[in-house]
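FYI, not all chains are in this one, though none of them got moved.
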Amino acid sequence: MGKGRLEAFSDGVLAIIITIMVLEMKVPHGDSLAALRPVIPVFFSYILSFLYVSIYWNNHHHLLQTVKQVSGQILWANLHLLFWVSLFPFVTGWLGENHFSFVPTLMYGLVLLMAGLAYRLLSIAIISAHGPDSLLAQAIGRDKKGLWSIILYFLAIPLAFVHHWLSLAIYVLVALLWLIPDKRVEKVLTE
Amino acid sequence: MGKGRLEAFSDGVLAIIITIMVLEMKVPHGDSLAALRPVIPVFFSYILSFLYVSIYWNNHHHLLQTVKQVSGQILWANLHLLFWVSLFPFVTGWLGENHFSFVPTLMYGLVLLMAGLAYRLLSIAIISAHGPDSLLAQAIGRDKKGLWSIILYFLAIPLAFVHHWLSLAIYVLVALLWLIPDKRVEKVLTE
Amino acid sequence: MGKGRLEAFSDGVLAIIITIMVLEMKVPHGDSLAALRPVIPVFFSYILSFLYVSIYWNNHHHLLQTVKQVSGQILWANLHLLFWVSLFPFVTGWLGENHFSFVPTLMYGLVLLMAGLAYRLLSIAIISAHGPDSLLAQAIGRDKKGLWSIILYFLAIPLAFVHHWLSLAIYVLVALLWLIPDKRVEKVLTE
């Protein structure tokens, strides 16, 4: 089974998720600058989520690069990842409309954590389908960045009880961490 | 006529359906955990429908794998299937917002049934275009899983009059039945 | 310039249009069969528009089949067609919510007419890029079905002033006319 449609479907879902998030920024009723004020926090949560969905698309792109055959396990691991990413528009809207308050921040982090774990599961499914000596297994190695992200998402949960801005700072930090493109796969591929 | 655009269009429609369903989960107004409570049933109906659309995409993927030529009949059978699947966001929202009550449960089942029949029609259109000795005809065989799904959807209708949770249990059961990937097509293809 | 991205973009836009139309069917508040009643006319307008967008995708598919080179003129004629088709969700919702009353029926017909003319313009742009002796020019011939559709849409305007159900009957008639797949292009291609 080819990977063409898996990529096309994932691209489609991610493209729609990244775009419908903008619908959470409701057009304000007035036409003054002040009327824009309630939209500002939603705008910031939109930027954060746009970054995260971009990162997932980007990493997904790299990950699939190395895939040769698609098993049923990979298909479902991929759909599982898309499920958690599909909750981004909901938690983004909730986070923004409540000005980054405690419970929405916690929920946003939970979705990030689940998506991070789902991505890891997908990597494992791909490695197990291609063998531990495959290109991907070498490329991902112990995937330090992926592991660190998950650890940081976990840390963000208790930290939210100290102050939820600490959790938000972690979400931004992890996003910036991933903005640096993933050279590992590229490196192994060019060798 | 190639099947490339048929696959691309179907992937697009299924990707959009699976993603806009999340828009039925309206962002709650408060920021407490309690504010999330009315969203929970919609969330569960979303999970169920996400599973079903995933299954349709997955099976569609397998089905089209074997197609060589696309006839006008196949095109329209495919659009007919997409029509019924496109009603998922509507019945999903209705089911969730009314906490899985009687009439919405019945309607949800009706859409499942119609989509199941439409999928069967598509299989028949493909088999009739490729001949009864084709790969697909062998692979699908008597399609026991597909037939059982349709029989179970039918059974769910009178059972809803006994108690609508019985129907919901059937919808979940059929979904789980399909989560096991379709080995039949893969098996014949690899021979 | 290749036609691959033109097809992909058009498929994307048409897939989204056909799917977001379903969002005009607002989830009713009650959970009785009676609560569904206000949705029924929107459901019927949805079916009609689903048919029309399907027909456009189907014909677009056939039309592009014959295209070899894409000129700037073809790109813009294609975008012009997509513009008019993109108004379907709006007029569909308006038609359905007002139970097929006079002005919405007229507006729906106007959008059908403009889309029909835009499709014709696209055919002309493609023929002019490939020469009057090209496959497409032969296949389309004088495009009697296309011309008849446009004439019927025109007729539907004055007839709406007699009774708007006459116009609706014409819209349904033209849709059924196109449901019969376009054999002309297929015939010339196989020769």
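The chains carry the letters A, B and C, assigned in the order they are written, with residues numbered from 1 in each.
We take it that a residue touches a chain if its C-beta (ideal position, glycine included) is under 8 Å from a C-beta of that chain, and two chains touch if they have at least 3 such contacts.
This structure is a prediction, so every number in the text was calculated from the model and none was measured.
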Assembly copy number, counted for this structure file with 3 shown: 4
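Just so it is clear, only the chains that are shown with their structure count from here on.
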Closest chain to global C-alpha mean, per-chain Cα centroids: B
Centroid spacing, where centroids are CA-atom means, of chain A and chain B in whole angstrom: 26
Chain A, residues touching no fewer than two other chains: none
In the complex, chain A residues that touch chain B: 1, 5, 8-9, 12-13, 16-17, 20, 23-24, 72-73, 75-76, 79, 82-83, 86-87, 89-90, 93-94, 97-98, 101-104, 107
Sites on chain B touched by chain A in the complex: 7-8, 11-12, 14-16, 18-20, 22-23, 25, 27-33, 35-36, 47, 50, 54, 57-58, 61, 65, 179, 181, 183, 186
